[in-house]
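What follows is part of the complex, with its chains left where they were.
Each chain gets a letter, A and B, in the order it is written, and its residues are counted from 1.
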Amino acid sequence: MLYLTRRETFNAAHKLHVPAWSDEENLRVFGKCSNKNWHGHNYQLFVTVAGEPDPVTGFVMDAKVLSTIVKREIIDEVDHANFNLDVDWMPAGMQPTTENIVRLFWERIEAQVNENGARLYCIRLQETENIAAEYYGPEGRK
Amino acid sequence: MLYLTRRETFNAAHKLHVPAWSDEENLRVFGKCSNKNWHGHNYQLFVTVAGEPDPVTGFVMDAKVLSTIVKREIIDEVDHANFNLDVDWMPAGMQPTTENIVRLFWERIEAQVNENGARLYCIRLQETENIAAEYYGPEGRK
C-alpha cells in the first residue's frame, strides 16, 4: 500500500459564533474567533489517497485527476469565500472549525476519489502555522 | 548600520470592492477578492529597524520593545478583525490591498519606533505564500 498526498491552497473567511448565545458567552468560548465582522485564513489542504501503484503508469492515482476533483468539489466552493455565508453544503448551525471542515471535505470527495482506483485515506487541513486537523473517515484510521 | 527584523503574525478578513462600481466591474478588476461576503488571510508582518548596536547590550533596538509597539499599534487592532469594517484608522474608501496596508502600518508605528534609538527601515507584509508588499517610508529606500 502506497500513500500519495496532494496539497491545494485556498483563502477564506469565517467566524465561530453560536447565535443563541450572548456576545459575552461567544467571546468566552471562541475568543477573538467570534468577532462578528469575520476574520480569515490561508488554508492548506492535504488530501491523501492509498493504493497500489499501477504497474504501467506508476500512479496510485493520477494526481491531476485528484487535483481536478478537489478543485471542483472543494476549492472552487471555498476559495475567497466565507464558510458561514457562502458554502451551502455546510449544515446550518455547524461551526466552521478546522475539525468540522475536514469532515465535510471528506464527504464531498470520498465517492469521487474512490471511483478512480485509490481509496481516500486522510484529509488534513492546516488553518495556521499553529493549528491543523486530520480526518481518516467514519471508520477511523486503518 | 545594522538591520534587525521582527516577525509578527495575524489573521484578518477583507475584500477589495469599490462601492461606486457595479458588481461586474468589481469582479473584472478585483476578481474573487471582490466577494461581498469577504475572505481572509494569515498575514506575516516583518518590521525592520536600522541602527548601530548598543555597545553594552548589543541591541540595535530591544526586540521586546519593538514587539510591544507592533502588537499594541498594529496586531491588537487587526488580528481576527476585518480590515474594511473594524480598523478605524483605515481611511474611508481606501482598498485594503497589501500595498496600502503596509503604508498605513508604517504611519502607525514610525514615530514610536524612532523614539527608541533605531530608525524604522522597512515594513514587509506577506499576504499569501505568493504575494507580499514592502514599504521603506515616504522618502524611499535609502
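The definition used in the following text is that contacts are C-beta pairs under 8 Å (C-beta built on N, C-alpha and C of every residue); 3 or more make two chains touch, one makes a residue touch a chain.
All of these numbers come straight from a predicted model, not from anything done at the bench.
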| item | value |
| --- | --- |
| Assembly size in copies, with 2 chains present | 6 |
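One rule holds for everything that comes next: only the chains that are shown with their structure count from here on.
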| item | value |
| --- | --- |
| Copies chain A and chain B - rotation angle from C-alpha fit, nearest 5 degrees | 180 |
| Centre-to-centre distance between chain B and chain A (centres being mean Cα positions), rounded to whole Å | 29 |
| Residues on chain A engaged by chain B in the complex (per definition of touch) | 9, 11-14, 31-33, 35, 37-42, 79-82, 85-86, 128-129 |
